[in-house]
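One protein chain omitted, others in place.
And then subunit A:
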Amino acid sequence: MYQSNRMWASASFVGVLIIIGMPLWWKTTEVYRVSLPYEKISSFKPLSHFVTTELKVLANDDATASKIVSEIQKAFAESDIIKIKIEKTVMSERQQHILRSVVDMEKAVEELASTLDLDQENIFHVVQKKSLSHNIWVGNERIMFFDDEKASETIVKALDGWIYQTSVLRGARSDTPDQARSTRFPPESAYHITLSIVHPRPDTMQVVWNAAEAVEDYIGSFVDELSSLHNFTLKSQWLHLLDFEFQAREIKEASEWGRHFAVRQDRLSLLLTRLEERAATHVSELSTINLALYIVPCDKAPIIIYDNEGRKNPLSIQAFMSPKWGGVVIASPPAEQCSQQVREFEPSVGQVMGAFVSHLRELLGITKKDAIEGAHLEPLRSVSPRRWEVDALLRIRTLEQVTSAERTLQSLAQLLEEISNIVINDEVGASIAAAVSELEAGAGEGAGADAARAGRAHAHAQRAFTHPSLLALLYFPDDQKYAIYIPLFLPIMFPVVLSLRILLLWFMGKPVHKEKTD
């Protein structure tokens, strides 16, 4: 009887410790991890994305139209980065009359705009207009004029290099950054733009400039066109007594000043360091695009920048820009102002803001257009970007954000699988699920309408990856977990495990102890 009591006592120990206790301990010390769609994430292929767009070809007769369409289709057939849906039409009598009678290109576009819908995004028109001075003409609206079917090669080159920018699209999708990607700011939902007017010697000269108005009008009108992509906060400030030693060499010449100061290009990057000390760009948590206007004091004026090969900058405006930072314009006062008693300098607002807007274009992703033989690109005369440039930027940013979101999710999934003790809490799980659903919904489609979706997917993926809770060292790794519990429970488990053998023998009815025999 005592033996059966003892056996039941041991059995209850075994029951509580091993059968109830161990699973309970295992469950309560497991790491909270929200289940993630690992299969969907690993099935993403970032390099397989492409953009889609529409193209309408209008010509005087069917033969020309067909020829142009077939040339374009042939050229873009193997392109894996862009899929163009081409529609061809023969122009109506009224349209042909407009194009024959109106000589001025801008007016022709205006008149034609009533018959075609040029405001629809992501649709480009290629229209025939006889007796052009070049093979093709491209302006600010979503329309390109071509002369006749002999211009087909030029049309293809212009579509590839100017309108669709396939090389920049490829760079946006690739693993390694290309030049355009290294220049433009990384995609974000909002930016700050700060215009700083740097006035080193306010005691010697009065500068007349309404910074707030200039920023609001010029920069404001520019960024309003990009409002579908990013939000912008515009700021301006004056930085007085910020001096910089250009180490300029005085060169005598025959001009109103009698001299100019030559500044080498490699000295300019140090100006950016000096500006950063006081431009207070860290005030906001968003990226800041810095635009600085440096007013040269009279005794150091005029300053002309010489590039690294020693060539003089011939333009009337001395300006430079730094990728992913911003731009600087160096304004020198005219000689007549400096010779007066009370010096007053009013830099030309149009010239200065023209330089700044060209910097902004590159920093936000609108690249320079190389010259194509036989093609005429109407130069910009206002701050607004060309309509088809905004379309191209939308396509580039969409592709960039989609591929970046996919890559981020893939590396995050790999990380979470590798380090098994990182807690995945609800927020991170929700962000990842939201990003995956946005990417799936946009799968197979192209750009344009999905710019917003790409932006959301990118934001969710970023938020998931940089969530502050994902820190491996906040949680116990497995070996430390065992190192804590084993010294506590192993001594207790020893006698329990050893008594298992005796228990088994007792349950099976065999004698527990060897009978003593004489």
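Note that a residue touches a chain if its C-beta (ideal position, glycine included) is under 8 Å from a C-beta of that chain, and two chains touch if they have at least 3 such contacts; residues count from 1.
By our rule, contacts and distances are computed from a predicted model.
In the listed set "GPI-anchor transamidase", "EARP complex and GARP complex interacting protein 1", "Aspartate aminotransferase" or "Ribosomal RNA-processing protein 43", the entry agreeing with the UniProt name of the missing subunit chain is "GPI-anchor transamidase". Across A:9, A:190 or A:415, the residue that sits in touch with the chain not pictured is A:415. Interface note: of A:59, A:109 or A:383, the residue touching the hidden chain in the full complex is A:383. Here the missing chain is touched by one residue of A:114, A:206, A:221 or A:255, and it is A:221.
When the missing chain is restored to the complex, the residue among A:39, A:256, A:277 or A:373 that touches it is A:277.
Where subunit A meets the chain that is not shown, the touching residues are 177, 182-183, 186, 216-218, 220-221, 224, 265-266, 268-270, 272-273, 276-277, 281-282, 284-285, 305, 307, 313, 315, 317, 319-325, 327, 349-351, 353-355, 357-359, 368, 379-384, 408, 411, 414-415, 419, 465-468, 470-474.
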